[in-house]
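Chains shown are a subset, placed as in the full complex.
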């Protein structure tokens, strides 16, 4: 217990353990179209998170009774690789992954034009290869790029990030130790084009005022992430490869 | 869970009523349904309550057992929240493994209670690293008519307040009341077109576009949130939902405390 209270998440200069300012994102790198078989895919490195998303569809619904005659269904499977965490993770579904899969599907369903593909399924697979806090946000961020890469029409991409509280102070893009030792975590996904929130969770302790500020902080950051998402797609679909390389380097 | 489809015309009707500030059952948009409960009804449980929220009816039973702590939390007890949506409770519920919906409900109820600090998990440690209390909170749904999030959280909190720690049977001295004083509660609102409604019925849930469950502690602070369903909420709608949730939970808390003589 003693050692826990001694960890200072914010130092005297107002900087966080990894040197970030309270409202600063970790480095984010997105690459679209990384897998050959999938209809769409994206790879995200976000801090030490390493996540790959693949999209198959629109395709036949399996099992058939899930079919919707009016629109495509969106099925998401979020999964942690066996080696992605501190301890080895037993393969197979668990309650945490089930919940994340559900809320991720609900967020994507808002932006995908599912009405264009009745009776079909859009299947999204998110594999966390290395986890470093914020995997659900990074996974959704990757997944929406993968859906776009699959050529499936969407209202907009879905950037997502968590705001939180560490040492009593609001912080953006909660890191691993901040997640464990901090006071609150608020994952949020925001659709810039419509100004809508499509994923929202929270746990911890926020006053009403802190909560409002944290939401605003996350929404602003989503706009930043949205640009990185768009760049990733541009890089893939712009023919001039030399330009792409430059952009990529500039981003890093 | 089987797919439940609410006809478009029904949704229109619900929304038209909402535009006029009312609902199928005559409630105002921010009103909860009637709450009834009885505590201590299960003799085999260490704490229990049977609670109805309108026609939604649940039993929560608490069982304490001695077990080993998690390796990374050697000096803390363990809270485990279980929920199944059994076919008894609604024709759309199916047997077999817990559905995604049941998993979400269990996790949201767990979070709403856990994050409030209502349970001091350190106080459930008996011998660090070896023996701790495992607290099982099991939600048995008898009849489902929407908004199990709030009903189960309320029932869970009431059941914990009703719980005696079975110390004697485990040769740890006399039984004693579970040391809990706080009353975290959730309020769930759904959005149907542009209207927000608290405490949705099954029909309203299925007509709704988005759902937001907010856990509020005794100070009015926010302890957990969960957005659900396939639609979105604007920032302003979240703010309105927070207004509703803070007021509703304050009123319910007062009334539950009064009923239980706190």
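We call the chains A and B, going by the order they appear; numbering starts again at 1 in every chain.
Just so it is clear, a contact is a pair of C-beta atoms (placed from the backbone, for glycine too) under 8 Å apart; a residue touches a chain by one contact, two chains touch by 3 or more.
Computed from a prediction, not measured in an experiment: that's the story for all the values here.
**Q** Formula for the whole complex: give the number of copies of each chain kind, using the labels shown.
**A** A x3, B x3
Assume only the chains that are shown with their structure count from here on.
**Q** What whole-Å value do you get for the distance between chain A and chain B if each is reduced to the mean of its CA atoms?
**A** That pair's centroid distance is 27 Å.
**Q** Write out the stretch or stretches of chain B touching chain A in their complex.
**A** Its residues touching chain A are 3, 75, 100, 103-104, 106-107, 111, 114-115, 117, 212, 217, 220-235, 238-239, 242, 246.
**Q** In the complex formed with chain B, which residues of chain A make contact?
**A** Contacts found on chain A: 1, 66, 68, 95-96, 98-99, 101-103, 106, 109-110, 186, 191, 194-208, 211-212, 215-216, 219.
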